[in-house]
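All protein chains but one are shown at their positions in the complex.
== chain A ==
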Amino acid sequence: MPSNKSVSDAPISQFINCRILRGHTLQREDLWVRDGKILDPEKLFFDEQGFADRLVDCGGSIVAPGFIDVQINGGYGVDFSQPTEDVAAGVSLVAKKVLEHGVTSFCPTLVTSPPAVYHQVLPQVQVHDGGPDGAGVLGFHLEGPFISPEKKGAHPERYLRTFGSGGMEDLTEVYGGLDGVAMVTLAPELPHSQSVVRMLCQKGIAVSLGHSVANLSQAEDAVQHGASFITHLFNAMLPFHHRDPGIVGLLTSDRIPAGRTVFYGMIADGIHTNPAALRIAHRAHPAGLVLVTDAIAAMGLPPGRHPLGQQVIEIQGLHAYVSGTKTLSGSIATMDMCVRHFKQASGCSVEEALEAASLHPAQLLGISQKKGNLDYGADADLVLLDDALRVRTTYISGEEVWRKDA
């Protein structure tokens, strides 16, 4: 029992027989949790003369910070961009299911939609912590509609927009309010985008470049104004060209302001990006790689046709196409699949693969004091994995929320 109770009465859990990801390496250390946060056991010992109330035997598992998915459009039949009466219920269903993939926080993503959809959907879901009912919601990721018609991908052209004057009115007219929005994807070559980028960054909303035909210079300008992410690198942007690398060139640009990192999303499902391209990006800028699923409503469902945004999608094996075309419309890979595929395709270390799904997205969103790592004081959102990086158990705030074969 914690002895002198000088700090807290709350029970203390000690995760033993595990390897934890800390300091960018897997260490044979115990992990201590109290009040849903990672605890410093040395302080507990000397300051409070305390010790654990219960031991959790991890059976030799790897303990990593819970995965964070910053681009997920839905799953299990739920499409976040569908304006239903109870959007919150759909988000909750997905939030509960993704615990099986080790995801403990995510950004429900809306593809390009008419203003009515944003006005109806956004107010129904607030940022909230995860728990036994599902992963935490970090805020919406609004992918569109301020994107390039030439790189719309699966987004419906009729709802694409441009900036009128580059002021707040453009955003509020389309989105309604910006409460509960964590990230916006836009095309920086659109006129007046710079002031929009600045405004969003000032509000603490991450700006991502994507679905764009911007050249490197335009992309760099956007970064100067605060953009910090690239939406699914390589997809829906100009291909790398040695005389104008375009958005891809941000990975090695020398015009990134000091102290800032440009992160980039990678759909490592083995389909959206050729492994050789994945390796080029990873080797060029390993610290910026963020694994995203870009999962669509069909993720978790059997093959067939399903609605996504304002369109219909068709599943064929592991591929999801815009029905009647060969345009990829998103992936149905789960986050843990992406972690495994990324490690295998890039040859990276276990630590790097895990950080691409936890630490890097947390850094991108500016929440790395609380999420994405196992440092003292961070939220105890954990995923226990075997050596093949398959999820065994998921914890949120130190409580078990999913166990394989429970």
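List of remarks:
As a working rule, a residue touches a chain if its C-beta (ideal position, glycine included) is under 8 Å from a C-beta of that chain, and two chains touch if they have at least 3 such contacts; residues count from 1.
What we mean here is this: contacts and distances are computed from a predicted model.
Note on the omitted subunit: UniProt lists it as "Glucosamine-6-phosphate isomerase", one of the names in "AP-3 complex subunit delta-1", "Glucosamine-6-phosphate isomerase", "Ribonuclease P/MRP protein subunit POP5" or "Gap junction protein". When the full complex is taken into account, the listed residue touching the unshown chain is A:K43, out of A:K43, A:R283 or A:R390.
Note on the undisplayed chain: of the listed residues A:F51, A:Y76, A:F240 or A:Y321, the one touching it is A:F51. Panel shows chain A; residues 3-4, 30, 41-46, 48-51 of it touch the chain omitted from the view.
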